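What follows is a structure written as structure tokens; I'll ask about it next.
Every protein chain but one is kept in place in this view of the complex.
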Amino acid sequence: MTRAIVIGGGLHGMSTAIHLRHKGVPTVLLEKNVTGQHASGVNAGGVRRLRRHPAEIPLAVAALERWMNLPSLLGRHAALCGFVAGVGQIAIAENDADLRWIEQRAAEVRTLGWTHEEVIDRAELRRLVPALAEHCIAGLISRQDGHAVPYLTSQAFRLRALELGVELHEQARVVGLDRTADGWRVIASRGAFEADLVVNCGGAWAWQVAEMIGEHLPRTYFAPSMMVTARMPRFLEPVVLGIGRKLSFKQSETGTVVIGGGINGTPDLDGDRADPRPERLPISARTVCDLFPIMRRAVIVRTWAGLEACMPDEIPVIGPSIVAPGLFHAFGFSGHGFALSPVVGALLAELIAEGRSSLSLEAFRADRFNSTGQA
Amino acid sequence: MNQCDLAVIGAGPAGMAAATEGARLGLDTLLLDEQVAPGGQIYRNAEGMRPGDFALLGDEYRRGAELAAAFRASGAHYEPGSTIWHVGADGTLGVLTGTGARLISARRVILAPGAMERPVAIPGWTLPGVMGAGAAQTLLKASGQVPDVPVVIAGSGPLTWLIACQLARAGVAISALLVTTPADRIARALGHLPRALRAGGELLKGIGWIREARSRGIRIVTGVTALAVQGEGRAEALTFTTASGRDSIPASIMLLHEGVIPRIHLSLAARCRHVWDEAQLCWKPETDAWGATSLDRIAVAGDAGGIMGASAAETLGRLAALDAASRLGRISTVERDRTAEPQRAALARHTTVRPLLDQLFRPLAGLLTPDDDATIICRCEEVTMADLRDAVAQGATDANCAKLLTRCGMGPCQGRMCGPAVAAVIARAQNVPVEAVGTWRIRFPVRPLPLAALAALEGGLDAEPEE
Partner (left out) sequence: MFRKMHPPATAVTIFVDGQPVSADAADSVAAVLLAAGVVRSRNSAVSTSPRAPYCMMGVCFECLVEIDGEPDRQACLTPVRADMHVRTVPA
């Protein structure tokens, strides 16, 4: 009987565990802190196909379909995610340079055979985002995209995983990985576990797990920071992204405005925490006030930062280990893994159980990096 | 000013004394406070008191004016109307004033934000007309305002007796003083009496208030539990239980009080280590005898480091300033220790009564976890007892998990009003001690920060550095 151990209790780990259980694989999930703590539960919550790296587009398109059918993945916990569908994600062009980028991008995506990204003119942009500043001239929209609430989504995945019989151990940090005759022996702070297969969903710490078996993968990580305002009267439905400047901007269902975009905070990998930096956030605040005049009256009530791996080419590692059979990776989502979690877990489970995945994972191979960790 | 040797936050007795001493010792000192005039809470409007006011408030309030005058004459810089929204372990402070937000840098920081009333949820406590007893005292001191309708005072602690006397002296009708302090405590607390009598003043003062309240004929009800506010759109009656059963008093103003606890949001944000004080049932920053915390540049003085009262707060402020001067190389440790001796003696005198007060007025078990599941615990986000119990059932093991699941603590007050209760609910549901549940993870802005002020932050970066 095949047994699996998943390392890492973020959404990708939990999604993989859930899908392994769908295939009847007994699964243990080891999380060194608490599920969803570092990236999955604390990001901007965007569910987008918009502006994906070409390699990620098929995954993002498939993922959105799964978000539209959450009950089949999460059962009665689906509603907890707070998924808002079909409001659109829009990248905003403020000037001609941005507009040229949008037009080139739209053409590129069409050439690849996708139709979900569309250039919209000033009139349509103003219709969809009436609160946007006057100087914005165009947009790139993916109309069916949406957003969800990260921590609640993580909670929903957790509840579903437990319901399906995933053996979850939190505060269980993996400190060693040994090959055995039948597979693996995983040594964690809570004890040792044995299985045929291991899945490394260790996020910013995944490279450390890889090192335990002598596999050298990029060690890069970052601490993207976020801020949220007090509740405001509703003025925005779609999620807005910046082009020339960093911005990820949405108004949640409670009326609070969530501001992200990748301004870096201070990561502390060994300390398992990350903090935003006050001197860096004014850049983001200015971007927001420039793009949305209504925000000049907004009040920030909270900031935080996540801790996530970032690959040199900014797309994840998904697939088998280079050095050892029976070990699979899914990490390095570089700040845009949240939306992909429903499908990545499914693909990994297919790969593990059937030896092939229904979508190509070629672009995400672990051996694409050269000896210095570059792609 | 954007750089200083010593930044003191809070202009109560600890802060005023620390800043005064810091300046006296030759440190470039800055005192920041959110109010428009010095005094903090206990000495609110210290500089605006008229001679007649002391008959109403009590003679001890004269001390506030003395401290304020000494501070004004000290040469320390003073920035009133300043909100602190960030405290960095490296001595960086985020300050917000009417003209904008900026980052300043201090070689040493003394946090002296003082105490707040222990927030205790009872059914209906969010209705207009329900206030803390301290709120009524602030209105009295700062604005010369008193209720013009009969009031009910309910709870436990010296302030309940004091405010009853003060309001009565001002001609306010007090329908009742409902005392939740258990009667059997008094017997046990009297075990501390011989030691406390050395403190003389503090204890006699308190006994005086009790005597005065009785002599004024105020209806005093003891053994009170299960307070609840009734009313539609505003407070209309306060119900309670005694040995005789359930009773109710009509009132449109109710003053609730269950002691005071340290204000810890600044020290949490700086990431000082905190410890649980079992005697006072509160979290406080871990400090040494000089108020130094687990962080090199940060010290705490006054009630923010543990409830000791106003007189002790002054001495603690001076001790923290002496230590700052020594650490910054202004004076030797020998001189520091020598100069500190009279302050240590005074501190000992002022804290003799503390164990008795702590034991006498210790909140009853279950005070923070009302039986009525519909009771709102997080006022900002209207999260109820039932919601919190659900969160625990869903796996929330600490306050931060509960926050993410229910939104408790995500409102403007950032968990100041619900923190103690949330921790108590989780602890009780999991059958663990409260200190195992931990505290909020607090980050800047410690107070809400206007986005426009952040956008124009003086000391902020114009572009993200390459990394």
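All chains are identified by letter, namely A and B, in their written order; residue positions are counted from 1 within each chain.
Here is the rule we go by: contacts are C-beta pairs under 8 Å (C-beta built on N, C-alpha and C of every residue); 3 or more make two chains touch, one makes a residue touch a chain.
Values in this document were obtained by computation on a predicted structure and should not be read as measured data.
Participant: May I ask which residue of B:H86, B:R263 or B:R297 touches the chain that does not appear here?
Facilitator: In the full complex, the listed residue that touches the missing chain is B:R263.
Participant: Which candidate, B:C413, B:V437 or B:L454, sits in contact with the chain we can't see?
Facilitator: Checking each option in B:C413, B:V437 or B:L454, the one touching the absent chain turns out to be B:C413.
Participant: Of the listed residues A:A230, A:L269 or A:A324, which contacts the missing chain in the full complex?
Facilitator: Among A:A230, A:L269 or A:A324, only A:A230 touches the chain that is not shown.
Participant: Looking beyond the chains shown, say which of B:E66, B:D90, B:D148 or B:D371 touches the absent one.
Facilitator: Selected residue, touching the omitted chain: B:D148.
Participant: Which parts of chain A are in contact with the chain that was left out?
Facilitator: 230-231, 233, 255, 297, 299
Participant: Can you list, in ascending order, the chain B residues touching the missing chain?
Facilitator: 34-36, 41, 48, 116-117, 119, 126-132, 134-135, 138-139, 142-149, 170, 233-234, 252-253, 263, 379-382, 411-413, 416-417, 448, 450
Note that in this section only the chains that are shown with their structure count from here on.
Participant: Where on chain A does chain B make contact in their complex?
Facilitator: My answer: residues 34, 41, 151-152, 155, 158-159, 229-230, 246, 254, 263-264, 275-276, 278-283, 285-286, 288-289, 295-304.
Participant: Taking the touch rule as given, give the residues of chain B at its contact with chain A in the complex, in rising order.
Facilitator: 86, 88, 92, 94, 103, 394-395, 397, 401, 404-405, 407, 410-412, 414, 443-445, 448-452, 454-457, 459-464, 467
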